[in-house]
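Right, one structure below, let's go through it.
A single protein chain has been omitted; all remaining protein chains appear in their positions.
Chains: A, B, C, D and E, in written order; residue numbering restarts at 1 for each.
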Amino acid sequence: MLNKNIETFLGFDAEYQESSFVVFGAPFDSTTSFRPGTRFASKVMRSESFGLETYSPYQDADLTDYRLFDGGDLELSFGNTERALEQIEQFTAKILDDQKIPCMIGGEHLVTLGAVRAAAKSYPDLHVIQFDAHTDLREDYLDQRLSHATVIRRVWDLLGDNRIYQYGIRSGDRPEFEWAAKQHVFMNKFNFDGLEDTVQELQGKPVYLTIDLDVLDPSVFPGTGTPEAGGVSFMDLLTAILTVSNLNIVACDVNELSPVYDQSGVSTAVACKVVRELTIALNKKL
Amino acid sequence: MLNKNIETFLGFDAEYQESSFVVFGAPFDSTTSFRPGTRFASKVMRSESFGLETYSPYQDADLTDYRLFDGGDLELSFGNTERALEQIEQFTAKILDDQKIPCMIGGEHLVTLGAVRAAAKSYPDLHVIQFDAHTDLREDYLDQRLSHATVIRRVWDLLGDNRIYQYGIRSGDRPEFEWAAKQHVFMNKFNFDGLEDTVQELQGKPVYLTIDLDVLDPSVFPGTGTPEAGGVSFMDLLTAILTVSNLNIVACDVNELSPVYDQSGVSTAVACKVVRELTIALNKKL
Amino acid sequence: MLNKNIETFLGFDAEYQESSFVVFGAPFDSTTSFRPGTRFASKVMRSESFGLETYSPYQDADLTDYRLFDGGDLELSFGNTERALEQIEQFTAKILDDQKIPCMIGGEHLVTLGAVRAAAKSYPDLHVIQFDAHTDLREDYLDQRLSHATVIRRVWDLLGDNRIYQYGIRSGDRPEFEWAAKQHVFMNKFNFDGLEDTVQELQGKPVYLTIDLDVLDPSVFPGTGTPEAGGVSFMDLLTAILTVSNLNIVACDVNELSPVYDQSGVSTAVACKVVRELTIALNKKL
Amino acid sequence: MLNKNIETFLGFDAEYQESSFVVFGAPFDSTTSFRPGTRFASKVMRSESFGLETYSPYQDADLTDYRLFDGGDLELSFGNTERALEQIEQFTAKILDDQKIPCMIGGEHLVTLGAVRAAAKSYPDLHVIQFDAHTDLREDYLDQRLSHATVIRRVWDLLGDNRIYQYGIRSGDRPEFEWAAKQHVFMNKFNFDGLEDTVQELQGKPVYLTIDLDVLDPSVFPGTGTPEAGGVSFMDLLTAILTVSNLNIVACDVNELSPVYDQSGVSTAVACKVVRELTIALNKKL
Amino acid sequence: MLNKNIETFLGFDAEYQESSFVVFGAPFDSTTSFRPGTRFASKVMRSESFGLETYSPYQDADLTDYRLFDGGDLELSFGNTERALEQIEQFTAKILDDQKIPCMIGGEHLVTLGAVRAAAKSYPDLHVIQFDAHTDLREDYLDQRLSHATVIRRVWDLLGDNRIYQYGIRSGDRPEFEWAAKQHVFMNKFNFDGLEDTVQELQGKPVYLTIDLDVLDPSVFPGTGTPEAGGVSFMDLLTAILTVSNLNIVACDVNELSPVYDQSGVSTAVACKVVRELTIALNKKL
Partner (left out) sequence: MLNKNIETFLGFDAEYQESSFVVFGAPFDSTTSFRPGTRFASKVMRSESFGLETYSPYQDADLTDYRLFDGGDLELSFGNTERALEQIEQFTAKILDDQKIPCMIGGEHLVTLGAVRAAAKSYPDLHVIQFDAHTDLREDYLDQRLSHATVIRRVWDLLGDNRIYQYGIRSGDRPEFEWAAKQHVFMNKFNFDGLEDTVQELQGKPVYLTIDLDVLDPSVFPGTGTPEAGGVSFMDLLTAILTVSNLNIVACDVNELSPVYDQSGVSTAVACKVVRELTIALNKKL
């Protein structure tokens, strides 16, 4: 009762040493050109996660069955993008070095680049599965090469062809779609059709899973910077997560919740439930 | 023009004596541990119901076809839960004694206990059908036995095994699901599958129908205290209501709208439409 | 850089003379009896459209492929309904006379009457396809003959029987449904079933397409004056738009976005995407 | 308990016959060109007034000391301004004929014209005191002669020179200020300086008091269509009301609350308190 | 970096043992009859306090100059008022026993009763200074004796006459004001006039300071359950705090922030600044 006030994500009550799975926040949105606010996501999710239960009736399993650690939020350099990515890379590398699975809560999607850099060092054969409404494949955006709109292109710079699998894509400019069509990345538009095949293909490979929550329809997830109509339902996303959990996922992230645009709190509740289900799905396999 | 200002739910324009169906508000949310505000639901619904039409194209019938009475809101004792339940029980009993169907607008789900107590006295063979995202089957919650999270367990204390049918359930702690699995209650997870069978089974029995509106997906119904992703659509709920309206429903309630979290007003509009359709469905049978 | 600040809808960058398609705003909501605010729609859409891309992955085409003009907003007379309709009629007639397709952004649905008056003069054989939650077929409303709730009845006054096709209808008073059933208008309730047949039937005819965005489910489109549960999804609406784009659409409108009730901005984003897809679909045929 | 649900403004519990003071709502905002929503004011005020006490510590008197009646809201014709003004005039005239003081809750400021027309018939020597941020003295506005921006000019058309006293004015176009300076009306800018003199001057005359709540600083009263910085404090306004209550006020109104822009509810609370203090101040003199 | 995530109020970084001043949250609002939400105050204040600086230019001192501990939030029993008060009393007693000053963050004002019970046991000669808009002197409220509206009456039950000093009072029912006038409590209406005299009078006595933040004008502090126009400014309150800090304040609380009604966040920022200034003022004397 008279210890310092500790605040962690629901069910993430283990110490670092004993844990196998580490959640942390990357509160950064400096390159967001349209509507900022994803910097608040991890803090708000920690607080609101207590509206959820620890038990998943979908998987008949409970967060309390596993040893989960919450490392809090990184203090990132606003306005200095490259420095912020280094901070993320360093923190992710530490977790990977300690043989744990990092699960980063964004922030804008650019934060993924920092974590993928770390994962690609640990796992040179890294593959990336991306659930997203947007391609994020631009070469540059508003004169910048490091941006939420270029992040997967930067990941491709790092990993090369045949390593990236995109699902749910429904927005981008024409050159992005054309570039993708040249088979630099595998892109499945609009939904999760074909995800089973990808899972077959990637058996045994190390996989980084990045979930941009705007893959969900804005009716389900209004609280995001760039809502894009025509997305998937929560049950679609849940099924997709359970499907890919059969792979060797070595690191993951969940990003683009912007609580500022989530007045009713439903998007935050969805984001928390995604983290719960993802955590349970990945820990069941360990 | 120069009478006192009367405000009733849309189409509820009859006097008490002549009516067969009585709506009233139970504005109580003192045990709500997460996000309060359901106390405002009945007042806001009365006011916003005038954005609806009285006519249902789904049932080709009109509220004006029936004699409907709006008893206004009870004045309940905030912070004294047992006393509030007594007030609800007493009011419900009066309506039942007068051979009318009470339709209570919550308030948090705990208010159901007061009304079920009255109904169980009038109808010892009472069965309960519950549409809800949450089991509400805890033995106690935050040290309390009377809570929105224990309400159906308290109903079970009263009615015993094989009397309660739950649909749409997708949240609870593990012991609740395990307890339910011991067949104390019939629980159908996630949706309304099997509802036709329940209707067959309960033919001729007196039924209390309790609708926790959070059974709806949060995209459809964001304005509630504990939004839980993965719910049913409005058309699913409407179909379910029409299905159970073939039973002998002796009392009902609609609860857990929290207008504070309904900035756009869509949840209130949905709640009003549910009350309209439920009212018409039940009155068509009379 | 040092020219006056120009603000147009995304991708509408042509001059009037060279354009074939003209968008303009009709910011009027004086007869809205329930929740006003549609007057702000066109202004907010112009500003928020830059959250969208110009490219449509659904149609593999781009706004930049066409010559599109944005005429800004009309300055309409608040509180003088007949005068406002004249202003709309006059502006629409000018565009039609110049052999361009007008695409009006409402405003409340009544603005459609002004544009239809102009179109019916240019095309005496005009037919109307209406996507809407509400019949809008009242003879009068709150003592007024010109109202958002009577607008399609006034269109019928102008065009007569067998000219109006309604889809998605799920609200109105009983006399409206009865009147429609007398085959003055073709009404398809709840969804777009049968739209293909209508398209067959209207081949070669001049068609005015009016999209009341509240045809969408309130989960998808909360930001409207009278949200009506049980509507269509975004993909349903997109498919319907692509279907009717095979007709000779001579004028169109998109109305009833009320940004005041769209705190998260998702409704505005949907409305912008509807305009983008509609624009591309109609211009592909030219 | 089993009577129809009655909803009146706090403390307005008398029957019409026995009352000396009658509040009623005029929910009209069709000519509002900028931000509508005052149509909701009277309804919301009725509901929220119960957050107030009936007792005024400022005047050491209580609403329950008087016989006060709430006539509810008029059903006005949206989009037909002249008709709406007639409805208001008629209702006000009825109250005046019955020797009671009408106190109208707007609505936009134009509603004042209807009530003043009635009062001027009963009291040909009528004078008007106006508390307001805006002059409202335009000859016409957006082509209309009947508008919230012209209402006091229309009152002047009716009453002529030396009948209107404005306080708190800090916005208008230059011609309005120049016209006022020609002494058609007495205008005191920015505050209530000189109000005591006006009260001396008008002793014994019948006075209509119109309070546009935007006379208050937007910090105190954000919930209005056209917030105008640099206004008076609540205590300033209260003092001014107590000062003018020494006159023979035969009718009054309080207008321009727009609950849509009052998310925190403080403006509604202020409006209710103004009505309470005004009611007590005027009834103490009877 | 890899310790559990700790979240404390800005500058409250000491361990319990070494600290002289202990802040903790009492998130309880079950008796709030009008607009709930104060349960969220302490959590939101902790998070938002980081928008403040630790340094006070008013007092030229810094939170980092002192040893301050944040004990987190109590887990209180919603819906069981007496139990919640016991929990508060027990926690406060522990801090007092350890010779530290407790500073409780409400919650509704009733939480004060728990803390005063503890303080009165430690200091039988306890006096109370209350800054508040409301008297809170009712004998009972909605049938309850334990309520936010009766809390100071219950304190009087405990302490008796001549022990309670109220400032800023501007709302209550008539019997409360009459009861106070019988000199059971000292009540100063509307502002802080006479506070210097009270400070003289109470020299050397143990004092409990309770600050209901609604003493502030709603323009300064909109985010509260019952906003009451005509309150004091922030600088008035700051001056009053500095004035009473010359007394022997043995315990204190700051209550009635309701973040739900503080969309802009300004009320939370004010509440945090009040806590900072109060903390510095009291610790400077130690």
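The definition used in the following text is that a contact is a pair of C-beta atoms (placed from the backbone, for glycine too) under 8 Å apart; a residue touches a chain by one contact, two chains touch by 3 or more.
Note that this is a predicted model, so its numbers are computed, not measured.
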Touched by the hidden chain, restricted to displayed chains: A, C, D, E
Option from A:T8, A:T54, A:S147 or A:S264 whose C-beta touches the chain left out: A:S147
Selected residue (touches chain absent from view) among E:A180, E:A269 or E:L282: E:A269
Candidates A:S30, A:T112, A:N255 or A:T268 - the one touching the absent chain: A:S30
Hidden partner chain, touching residue among E:S219, E:N255 or E:N283: E:S219
Missing-chain contacts mapped onto chain D: 34-35, 169-174, 177, 189-190, 217-220, 222-223, 226-230, 261-263
Contact footprint on chain C, counting only the chain that is left out: 1-8, 15-16, 43, 46-47, 69-73, 91, 94
Missing-chain contacts mapped onto chain A: 29-33, 36-37, 39, 75, 77-81, 83, 142-144, 146-147, 260
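Convention: only the chains that are shown with their structure count from here on.
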Recurring contact interface, reference B-C, options A-B, B-E or C-D [over half identical by residue number]: A-B
Middle chain, criterion being Cα centroid separation: B
Separation of chain B from chain D, taking each centre as the mean of its C-alpha atoms, in whole Å: 42
Residues within chain C bordering two or more other chains: 217, 219-220, 263
Each pair of chains that touches, named by its two labels: A-B, A-C, A-E, B-C, B-D, B-E, C-D, D-E
